[in-house]
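The next block holds one structure in the form of structure tokens; read it before the comments.
Here the complex is missing one protein chain, while the rest keep their positions.
After this line comes chain A, so read on.
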Amino acid sequence: MLRAYIWIYVAFLYAPMAIITLFSFHSSPSLTFPFEGFSLRWYEKIFSDANFMHSLWNSVIVGAAAAAVTTVLGSLAALGLARMKGKTKAVFGLLAFAPVGLPGLFLGISLVILYAQIGLPRSLFTIVIAHVLFTIPFFIETMRSRVEYFDLGLEEAARDLGAGPLRTFWLVTLPIIAPTIAGAAILAFALSFDEFIITVFVSGNETTLPLLIWSMMRRAVSPDINAASVLSLSLSIGLILIGGLIVWYQRRKAIGSRA
């Protein structure tokens, strides 16, 4: 019975997305059954829309930049956390998680005030900062699950054999944690790519894909929103799957080489 329940649960989660996907291929603008046939017209419409292409490109740039910054900061922080003890560890861990424990609304309005106060005009750059703030907690949590099991003795062994700190990091630490970093970085990109709640406040005149979809949603229920949504959806789901596969494959290889 529990088995049946879990499949209903999953179906409930994915059903709305499946419906949107189905109707994005609908040959008529109607969003109701009976289904009148398949067509790619809404995709053609969206791809020939300069606004859409521009927002998509902005989202890719912001996502890549946010993921890069998050990867550097988050990896260092996760390695730092593994070396911390007691109170320092608890306080820093809490601080690093806090940004996602609050509704995005609070982060958005605080950042707007900061930007106004230091006179930083809103742009893609200010969106990237906001996204890093939002993705760092997820990145660190993902890394922690791996780094907590990391044997610091391996690093000590390398040091005893005469390797300097940088060499130790490059030859011992990095190869071990690299797959996890790659997976977490892709996750950060996907989170940034989908972020809307905070972005609204910090975007100024720039649009990202979710902002464009929102402005389309506000105008009317129109079938090209389906196509735009499905494209955005499949891009992030595709990326997450690729990230997952990389991590899975690397781990399997690591297990294989040990045996």
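By our rule, contacts are C-beta pairs under 8 Å (C-beta built on N, C-alpha and C of every residue); 3 or more make two chains touch, one makes a residue touch a chain; residues count from 1.
Convention: contacts and distances are computed from a predicted model.
Undergrad: So one subunit is absent here. Using its UniProt record, which name fits best from "ABC transmembrane type-1 domain-containing protein", "DNA-binding response OmpR family regulator", "MoaD/ThiS family protein" or "Cytochrome C oxidase subunit III"?
TA: "ABC transmembrane type-1 domain-containing protein"
Undergrad: With respect to the chain omitted from the figure, which of A:40, A:53 or A:98 is a touching residue?
TA: A:98
Undergrad: Would you mind spotting which of A:90, A:109 or A:178 touches the chain that isn't drawn?
TA: A:109
Undergrad: Going by the touch rule given at the top, which residues of chain A touch the chain that is not shown?
TA: Spelled out for chain A, the touching residues are 2-3, 5-6, 9-10, 12-14, 16-17, 19-20, 23, 31-33, 72-74, 76-77, 79-85, 88, 92, 95-96, 98-99, 101-114, 117, 129, 132-133, 136, 140, 152, 187, 190-191, 194, 196-197, 200-201, 210, 213-214, 217-218, 221, 225, 229, 232-233, 236-237, 240-241, 244.
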